[in-house]
Every structure is written in C-alpha cells, then in structure tokens.
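Note that one protein chain of the assembly has been removed; the remaining protein chains are unaltered in position.
As written, the chains take the letters A, B and C, and residue 1 is the first residue of each chain.
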Amino acid sequence: MQPTPHDPSPLALLETMMLIRAYEEAVAGIAAGGSAPGTCTSVGQEAAAVGVVRALAHEDRILTNHRSAGHLLARGADPGRLLAEVLGKRTGYCKGKSGSLHISAAELGVVLTSTIVGGELSLAPGVALARTMTPGDEGIVATFFGDGAACEGVFHESLNLAVVWKLPILYVCENNEWQAFVHRRETMPMAHVRDWAASHGLIAETVDGNDVAAVHAAASRLAARIRETGEPAFLETLTYRTRGHYEPDDQAYVDPGELAAWRARDPIELLANRLRLAGTLDDLRLAQIRARVLAAIDEAAAFANASPYPELSELVTDVYA
Amino acid sequence: MQPTPHDPSPLALLETMMLIRAYEEAVAGIAAGGSAPGTCTSVGQEAAAVGVVRALAHEDRILTNHRSAGHLLARGADPGRLLAEVLGKRTGYCKGKSGSLHISAAELGVVLTSTIVGGELSLAPGVALARTMTPGDEGIVATFFGDGAACEGVFHESLNLAVVWKLPILYVCENNEWQAFVHRRETMPMAHVRDWAASHGLIAETVDGNDVAAVHAAASRLAARIRETGEPAFLETLTYRTRGHYEPDDQAYVDPGELAAWRARDPIELLANRLRLAGTLDDLRLAQIRARVLAAIDEAAAFANASPYPELSELVTDVYA
Amino acid sequence: MSVITVNEAITQALAEEMRRDPSVLMFGEGVATKRANLVAEFGAARVRNTPLAEGIIAGTAAGAAASGLRPIVDLLFAPFLCFAMDEIVNSAGKLRYLSGGQFKFPMVVLAMTGAGWTVGAQHNHNLEAWFVHSPGLKVVMPSSAADFKGLLKAAIRDDNPVLFFMDLALGYQAGEVPEGEHLVPLGHAATLREGRDVTLVSYAKTALHCVAAADALAQQGISAEVLDLRSLKPLDEAAILASVRKTGRVLVVHEASRLCGVGAEVAALVAEHAFAALKAPVRRLTGPDVPAPSSWPLEQAFVPQAEGIAAAGRALVEQREYA
Partner (left out) sequence: MSVITVNEAITQALAEEMRRDPSVLMFGEGVATKRANLVAEFGAARVRNTPLAEGIIAGTAAGAAASGLRPIVDLLFAPFLCFAMDEIVNSAGKLRYLSGGQFKFPMVVLAMTGAGWTVGAQHNHNLEAWFVHSPGLKVVMPSSAADFKGLLKAAIRDDNPVLFFMDLALGYQAGEVPEGEHLVPLGHAATLREGRDVTLVSYAKTALHCVAAADALAQQGISAEVLDLRSLKPLDEAAILASVRKTGRVLVVHEASRLCGVGAEVAALVAEHAFAALKAPVRRLTGPDVPAPSSWPLEQAFVPQAEGIAAAGRALVEQREYA
C-alpha cells in the first residue's frame, strides 16, 4: 500500500507526506477524544522528514525523538503498529510500553528513540562508533532533533566527539521555530542552529525544510559525502510546527500572522502544485492518492483499536537482558 | 607585604606573579612530602591570572575552579589562610572543609568555587543575574575555566544564556593545552576555544596568556565594555601548564619539546626581562622582591603549619543554613 | 476555607510569595508562557522563559540563590532532573559546606512525576529518594491542595535548596485551603486518619490511596492510621515512631521503586527505633523496580492501589505472610 522506503520519485514523496499528514491528523483526532495524551505531531514538517529519510540507504540507522511519526512512516513503518503503540497496545512496535514518545523499530533501523530532548544526540555517536568498528559495515547514522535540543549542552558534546573521532553521522536539526511553548527566538541569539554547528568544524548547511526536493537533494549530497569521508555533517531543515506542541494544544501563545505565513507554505501543497505545473499530477491522481492514504489510516486505526492491551505480566518484563 | 589587589604597575604585577610562583612551589614541595595530595598548581599560568584579576574592580565577582591559587592571590588573598586551607586547617578560608580544590573567599569577592569542571560556568549566570536585579549594583562577574571545561556542554549552555539574557560576565578561558592527562589537541578540532565561543554571538578574543601586559590590556578593555553594555564577553588566555596536572605528577606523558618551548616563554621572566630593558628593574630590585615573596610564603607556611585542625564537631556543621 | 485545585494552590503560593518578597523570581522552559498571570503582575524580569537546558537553569538558580535572590525553577518532569544533578547535588547541596558556610542556597526546584498521563518512564520516574540521600537538600512531596500551597510557600522561604515534587495525578484535584496566609512548615507529617491497629505511611497520591484503603479496612473492622509524610527530608521521624509505637504495625506505601526508596528508610527507622513496639514485620508496598510503562493498564498496575494496600494491611494485622 505505501511506497517502498527508497522510491524517491516525486509522487512517492508526495504520497508519503500525505500519509504522514493523514496519520498525524488521525492521532490528533484520537487525542481530542481524550486518548493518547501528550502526543507530538509533525504536521507542517512532513517534507523535512521525508526528504531526509528517503535520502538514506537501507543499511543506514536513524535515531529520532518525540516527534517521530514522519521519520518512521517515511522509513516504511506500519501505521497500524505505530497507532497501536500510541494507544499502548500489545501489537505496537514497543509492545505498548513506549507509547507515542519513544517509538523505536529496530527492524527498520530506527533505534534508541528517546523523548529526553537531546537523548538521541548523546546516543548517536555510539551507534556510529559501533559501525566504524564493525568490518564491512558501511552504513551511516542519521539523527533527528529539534532547535530546542540544540540548546542542550549535549548537542555540542555530541558534535565535538563526532568530529574528533570522525564518526559517520548526519545531524539533522529540524528547526521548526518552537521549543514546546517557547519560540526559538527567545532561546537563541541567531535564527539558525547552523552557526553553532559550524563552529565545531564540520560541514553545516541549512535548507528550506518545506521543499521536499531541496531537502532530499541536500540530504543525498551530505549522506554521500559522509559515506565517502566517514566524517559527520550537519543539515538544518527550516520548517514550522503548524500544530501545537502536543495534543491537545490551543496554540494561544502562537503569533497568528507567523502561523498563517507558514501554513501558506504547506509542504504538501508546495509539492502538489509543483507537480501539477509539471503535468505529473492532476486532481484525479491526487484524489486517488488521498483515498489510498485515508484507507491505509482507516485500516491502521481499525487494527490499533482492535488490538489488545498488554498482559499485566508485561509490566515487569524487558527490564534486564 | 603583598601589593594591593588593584595596583596595576608592572612591578606590582611582577611581584604578584612571583608570589604566586613561590606559593605554588611551596605547595608542590608540601605535596612531594605527602601532604595536600591532588593539589593543582598554576605554575606557568601566572600572567593569565594576574593580568585578568588586576583588571577587575573591587565590586566585581570572581568564580574560579580547581586551579585557583593565582586568581586568589592576585585578588589579595592571604597566602597563610590559603595554605591553611590546603592543609585542611581550621584557619583556612573554608575552615579546612574545602582543601585545595574549591577555595572560595567571599570577603574577596571570590565566590562559589567548584572543582567540578564546568561548575563555575553553570553558576556564573546566576551570580550575574543577581547583580542585574540588584539596584545600584554595577559589578561584573569574571569566571575562570580551562580549555577542558569548554568541552563540557554546560560551557555552551552558560554562554547562550548569558547572551540571551544579557548578563555582565567576562568568560576567561585559560587554555593551557592540557585537560588533566589529555592534550587539548585530542579533544578539540581547532586550537582555540574562541571559535566555539564566537558562535554564540558575543565578543570573543584570544590573547598571549604569558604576556601579563597584553592580558591586562585585553581584560581591561573587555571589562570596560561589559560595564558599558551589560553584555558578556569571552577572553581566551593562551598559556601552558608547565607542572603536572596535580601534585605529584611526573609528566611522563608530556612532549619534552613542547614543554621546553613554553618554559622558555616563562611569564615571569618575560616581564622581568622587559622591565630590565625598560630600566625599571635591576638584579638588586629583583632580589628584593624575591626576598619579600619568599618571606611572605615562609610566614604563610609557618602560620598554616601552626594552625590547628578543625574540631571534629565541625564535621556536621555548615550543611544547612 | 475555599476549595481550589492543586494547580490553583501552586499558582496562589507563587503569586503570594513573589508579592511578599521582591527577591523571589521564577524561570524555566515555558514558565513565562504558561504563567502569564505572574508575568503580568511581576514583570518579565522576575518570570522568565529559558533556553531548553536544565543544567544551566538549575546552575543559574544556585548562583542566583547564593547571591541574594530566591529563585524558583520549573524543570517540568522529574527525569529531566538528570540533566541538572551536578548543579543541584554538587553545587547547591555541597558548596555551603565546602566553603565553610560562606554561602546559602535558598532555591526551589519544581518537578512533576508519577503515573496518570501514560507518557512513560522518561517523563514519569519517582526519584525523590535520590535527593533524600544527598546532603544539603530538602525534599517535599505533598498530597493535598492545602499542603501544596503551604509547603510551597514554606519552601520558597527556606534558606536551603528544596526539591518540590508534584505528583501529576493530583493537579486537578480540589481541596479546602485556608483563607489568607497559609504556611505548612517542612519536616512535619500529617495524620490523615487516626487508627489503632496498623499505620499506613505514605506520601503524594498513594497517601490518598491509603486513606481509601483505611476506609475499606474500617469496613472490615480494622482501624488503620494513615500518615502522610509530606516532607521527605527532613523526615518526621518522631511522628512515624509515635504512630508505630501506638499501632505496633507499619505498612509503608509509595509509587517509587522499593530498593533504597523512602519506604526503605521508614522501615529501617522503625526497625531500629520502634522495634520493641512491633507486633508484626515491617511491610513495604511500592511500585515495581521497572521503568514506568506508557500503556494505560500497565501504568495503573504500576501504582499501589487502594485494594492492594487494604489487602496488605489486613494481612499484616492478621499476621499472615503476604506476597
């Protein structure tokens, strides 16, 4: 039903972004109903997620954070098992023990998700180190984090170690202008995290995070360079969190003008319009895609809802290996 | 006996550096005898300490770290009470509870010394914040730390907060090329911490840390600017730890060539030679100064040795206010 | 008396103390956003948002406290304290002592914890015992709106670092709070129920579960005394010992894990100093030694509930072994 993880055709990227949007809106609906409280959606940031994840190879590893649905779905995660996890069901990727905030899926190469802001940054060098010490392991490590995570000291510790030890890490900072209920402008003297990253002496770029093609191109270029040199690189996707920090959130603290301006640059519409102009998309085709993703999400919701909760005996398992 | 803290005349700076050297060598001697283990001396770094401290005003505050004797003595600390503290005696600045590694002297404005590397960096913004919120308090805060401390994430957290909140802090990084038993070169991609500091958007300079006049000039200029703007600044003093990390330390891990090159640039000899050329110093004068500082240290040692240990009842006092 | 929620009680305490003492200020991630009322009354300098960095937030509080201010910092959720341990434990907890008493650290660290929001172990970890074990700190964890208000006000006035833990399940719980100035001194437990047969010692939400259990036990003819510790450090050892000397039996209940938890301390204290009065083994009923799960039924199973407490209390009184 979904495109395979590594089909980079524009239509495939579009369908994946639409799948993520539909998934997140479904989650928001569930949360509005009182379930899955505290879920953080990535609405508005789909291009930043899809553009990078689709630039990665099968053998690469991904570390992500609390706002991970886009990364997971772009990587080919089953929306049913994701929703099941969000609802704390036994069939979720983490048996319901994680819930929405730290979903890992080792089978997809999405490892060690932490909802501690900066957690993924502290773990990524070790994942990359293991790869450099494993003969024949060519994979790189992509770690996703926000502008807020860059304010944690461990961001700098992580970049410095990756540079000094030459670790193959693609640092992907999703700068969505928000750090929970605080605007990025209140927490940093400059507009871009890139300035901090560059001081560590690694390649550091920014890209329009709402333009999936631009993100995909930049991420592909940097990923290739990391494979070639074995050294880390930093990519900042400039985007915006158009829903609240978590569900539900009335966004009363958000400047309506800023929000409207970014909504006008919706990444899905940007790509759809471009494809329309290019003649590769028309209303019928778009409707077909929308129908497919909605059907996929309906199916996922049905699966998640029908899934059982874990046995109470699960409370004390998976603590020690 | 010692020069007053704020006499910036070259001879006063020279005498203070010689006092620090004599003090540190006395401590090293004591440590060689088995007492005061783990003491960290600042031999070779006297100019970096004296040049900055003498650029500060009486109302300014100083935060320092484990390698603090130079800062304390330059500020006018009594070498007797310092040595008493190093020996764990009741007459020490901290009643013997600190020992050598976290000596504070509130009466001198030297506050909250921490031997946790980075500790002073986490505390400095609060000290500065209190000053900005106290009407009529014009003082600035100088915080001393090493190149190693700059590798702790809290270094970046501290600079970022100071910039975002406009806190009057002079960050003084004493880059002595060593982080305990690890050379700075192994821990950072570049030679200077300044590059990291500058990315936070504050004025960041380096200075020859073995040239006391240059350090004094740079620190005076930056301190004046901080008073004027209320905003933080960063000064990196480029110097070298010519003794071991702590006492005793055979320095077997140190490159003899590098060590010799730096010893050839001994900050005390640099200034003495300059003053000789300028005609303000001759052998007689130098001998007089040396005699004075040695007498001061002898007196200090006699005081410290004669001082009693704390009563055992002191074990459980000073825990809660 | 007026009836307000725990969240309202916290807001009242903050506003009253900031009104009373200009040296009180508050900052943290989203503090200014979420407490617009305080910003409006006290201004942006005293109510601040911060960058996302717990270490420097706590360190700045310690530095400010030692320099004449009385900072309150909101570190949001207890597990985030893991990024501020050096500043809280090594600096605020130790630098008074290491300086020979030159500095004091009047500061309050707020953090939420506890089951109820199904957000898992990186938001929900009851680690109050860490701070009880650490020198130079005080620890508070109330269960009622009145105590949240009175203890928070007392914590703000205390000249030492106070960790103020908020059981998130209690935020919207309403309770009677005395009108006007209401202070609850640190270090005093509260007897929520008088009883003769067994003492249930607890704190935070499980103290309320103990009250429910006491009601159930009363139905069965067992008279249970319920002690709410409220302050975990200083611990009200006298109140604990007095109650156990009266009832001869003690069951300590908390959501935090068992090993080296506050329950271990209470049990050890009783076994040491009320041994002669004990008619039965000391018992603990705690959360399991596992990270807190997200899944709702697992999260509920994580927390000692009234039924389990009542059953354990009854077994204790009946001198039966009880797993």
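By our rule, a contact is a pair of C-beta atoms (placed from the backbone, for glycine too) under 8 Å apart; a residue touches a chain by one contact, two chains touch by 3 or more.
Computed from a predicted model, the values in this text were never measured in an experiment.
Shown chains touched by the missing chain in the whole complex: A, B, C. Of B:42, B:64, B:115 or B:143, it is B:115 that touches the chain left out of the display. When the missing chain is restored to the complex, the residue among C:86, C:147, C:197 or C:255 that touches it is C:86. Shown as candidates are A:40, A:53 or A:116; the residue that touches the absent chain is A:116.
Across B:21, B:102, B:131 or B:216, the residue that sits in touch with the chain not pictured is B:102. The chain not shown here is touched by just one of C:27, C:117 or C:130, and that residue is C:130.
Interface residues of chain B facing the missing partner chain: 36-38, 88-89, 95-102, 114-119, 148-149, 151-153, 179-182, 186-188, 253, 309-310, 312, 314-316, 319. Mapped onto chain A, contacts with the missing chain fall at residues 61, 92-98, 102, 104-106, 111-114, 116, 118-119, 121-131, 133-134, 153-154, 157-158, 160-161, 164-165, 317-321.
The missing chain lies against chain C, touching residues 79, 81-83, 85-86, 89-90, 93-94, 97-98, 120-122, 125, 127, 129-130, 132-136, 233, 235, 256-257, 259-265, 267-268, 270-273, 275-276, 278, 280-284, 289-291, 293-294.
The working rule: only the chains that are shown with their structure count from here on.
The chains in contact with chain A and with chain B alike are C.
Comparing the centres of all chains, each the average of its CA atoms, the largest separation from chain A belongs to B. Chain geometry summary: the mean Cα position of chain A and that of chain B are 46 Å apart. Averaging C-alpha coordinates per chain places the centre of chain B 41 Å away from that of chain C.
Residue positions of chain B with contacts to 2 or more other chains are 153-154, 157, 160, 164. Shown for chain C are the residues that touch two or more other chains, namely 50-51, 53, 55-56.
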